[in-house]
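Missing here: one protein chain of the complex. Every other protein chain is in place.
On to chain A.
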Amino acid sequence: MFPDPTEINDGDAADKEDPAESRLSDVAAQEQSLDAEPLSDQEKEQETEETENTERQNNDSTETADGGTEDAAVDHDQSDSGEFVVTVLAKAKLEEQGIGVKGRSSPLLEAGTQECPAFISHRDEDVTGDSWRQHRKHVFVLSEAGKPIYSRYGSEEALSSTMGVMMALVSFVQSGDNIIRSVYSEQHIVVFLQKGPLVLVCVSSSRQSEEQLRGELLYVYYQIISMLTQASISRIFEHKKNYDLRRLLAGSEKILDGLLNLVDSDPSFLLAAIHCLPLASSLRDSLSHILQKAITPNLVFSILVAKNQLLTIVQEKTVIEDTRLEPTDVHLLLNLIGASSAFQAGEIWTPICLPLFNPDCYFYAYISYLDPPECTVCLLLLSTDKEAFYAVAECKRKIEEAMVAQNSLSLIAKAQSYSVSQVGVSDLRHFMYKPFDVPDTYRQLTQFTSPEMEAPYSSEEEKMRLLDLYRFMHSRIHSTSRPLKLIYHVAERETLLAWVTSKFELYTCFSPLVTKACAITAITKLLRWIKKEEDRLFIRYPPKYSTTPNPSKSSRGGKSDQQDSTDNGFLSLL
């Protein structure tokens, strides 16, 4: 099918890239419909837009090794301050604190092996110990005044001097009218993100790209916003620069820890898309219908979740006219529910902010499990009216009754993720498929589908290794300097193919000996299979309801209850 690939091989078997990919990438832009055989026509295509076969971005460990010094990347080429930054960060105080750890780790070979078991509290960890230094990814949140707010590992108090140094760095670069974005050292990358009065820092040896790490810091920021709102945070710090935000975040460390564990282990965050639970479309429709019927004024979202995956979501009509629910907001909601057993204690009524929907306002969320004591099926009803508890709780009763009548719970219990073997393509071990083909009339939630990770990716280490490979492929595809459309990557223990078109983004993992021709055929089959199964794999047409008596702009203007009066409250506590 394809000419023999001329593989670039610099002796490191971990990475081979194929010049043929540029040809494919060109075709990919030609919009093949999913039904057609998207790849078979491409053989004819000869044009090449760019030849992507020489750049070797992923092996920077060797590159930096010969230089013997660290790379610094500060915006706008401020090489002098950059050098200073590196000296301070790598050689001075921070080195004592664990940045500049010995022992290399390559994401392609041994990633994940140092990862500590998930969901163990690291709060009490000794921050001077080696094990603290060896964490794959540290995340710190501090205030502009340099006050610690959150640290993924170790207590914030013990790290206050480290955070002080970080803030000194940020301010130093700032004083030169610049923004520090990242610092590269031999084994680590330090990424900074400043959002309003908060500074977020990630120190990673995971070999993820700077953009990916910054994206993860943004998730952390948004999770904080979801609890406090952006407006409150700004106002608090306007009032009192050195306010200790931990007062207001007390008890939420678990939520942030949980988020970071998910970010590491769940590709939803990488893809910025929702993974819904595969469900017969008739069952999903009937569930949606149940939600659609149980409404009350000012209800805006009804969300049904099982095993921490979305079953269905129904949205208020006028709301989705203006905007759509962003995957990030859903991720934050799911993490909140998953991270705490608090929701198992009865019916919860709590203010919550959806940062991408509106970072300054609270919704009032009714959260209740429908199957106590197992607590796997969870209902979320979001209202803009803080006094609507009884009305919204009544909606839950209706939903519960209808679900009993239709035996929905036992049907949901049978639902499960699928095995890649169902696709019927040998050599295909795993994939992630994110379609962009949104029907115009529906503001669809960005979703992706992916089978269960099975052998050889059943252990935590191997799962993480595959995810790291995907992250690597993703960073190449989305590279800001040189985005790619298609990558055929022969790794040591598997072969991966990533492909992005205007209709979808696809990551596939094959057994190592698959030929390129086989991989291409397999992808064609896979795309056909997905097309055939899409009603089951995706929430196809997010249903809507209308809960505003008069769904005009004016009626929405009247819903000022969504606006939060708690700002006063926070300020009064200062």
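The rule is short, and it goes like this: a contact is a pair of C-beta atoms (placed from the backbone, for glycine too) under 8 Å apart; a residue touches a chain by one contact, two chains touch by 3 or more; residues count from 1.
Throughout what follows, contacts and distances are computed from a predicted model.
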*Assign the chain not included in the display its UniProt protein name, restricting the answer to "Rhodanese domain-containing protein", "General transcription factor IIH subunit 3", "Ras-related protein Rab-17-like" or "Queuine tRNA-ribosyltransferase accessory subunit 2".*
"Ras-related protein Rab-17-like"
*Of A:269, A:433 or A:457, which sits in contact with the chain we cannot see?*
A:269
_Option touching the unshown chain, where A:336, A:506 or A:526 are the choices_ = A:336
_Just to verify: which one of A:138, A:188, A:284 or A:396 makes contact with the chain not shown?_
A:396
_So one chain is hidden, and I want to know which residue out of A:143, A:318, A:508 or A:547 touches that hidden chain in the complete assembly._
A:318
*Looking at the whole complex, which of A:197, A:215, A:451 or A:543 touches the chain that is not displayed?*
A:215
*Omitted-chain contact residue, chosen from A:348, A:375, A:402 or A:415*: A:348
*Missing-chain contacts mapped onto chain A*: 195, 209, 211-216, 218-219, 222, 227-228, 230-231, 247-252, 254, 269-272, 318-319, 322-323, 326-328, 336, 340-343, 345-352, 355-361, 365, 367-368, 372, 384, 386-391, 393-394, 396-397, 400-401, 474-475, 478, 556-570, 572-573
